[in-house]
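Every protein chain but one is kept in place in this view of the complex.
For chain A:
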Amino acid sequence: MEAKPKRSFKRPFAFPKNCVYRPLRQICNMERNKKLPADRPTYFTLNAPPSLVPAKKYSDISGLPAPYADPHTKLRYANADEYASMQNMPSDIINGYLTVRGYTSAVG
């Protein structure tokens, strides 16, 4: 171990194994389970509220306002040209567009 350049400014120290890494979700849950007073701000309570305005619909391909959606692929599109280009699109790209938009089908 002597070969390793020693950082002289450090002292021997190590976190307990279960504290080295915890996912943020777990830390948040830990805070919530403490039964804190309701008015006390925590990282979790700072989250933005869910949006109340209906989400606008934009074409997955071009980003233009999209009045149409293809029932087959579930992609949104703005005009006939886009629809035509969608027909020859490989399924991984279609899925890519859907996941970017956060669309998950009910069937999975």
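Rule of thumb we're sticking to: a residue touches a chain if its C-beta (ideal position, glycine included) is under 8 Å from a C-beta of that chain, and two chains touch if they have at least 3 such contacts; residues count from 1.
The criterion applied here is as follows: contacts and distances are computed from a predicted model.
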Absent chain per UniProt: "U4/U6-U5 snRNP complex subunit lsm6", "Proteasome subunit beta", "EF-hand calcium-binding domain-containing protein 10" or "Actin-related protein 5"?
"Actin-related protein 5"
Provide the residue numbers of chain A that touch the chain removed from this figure.
2-4, 7-11, 13, 15, 19-24, 27-28, 30-31, 34-36, 39-43, 45-53, 55-56, 58, 62-65, 72, 78-79, 87, 90, 93, 96-97, 99-103
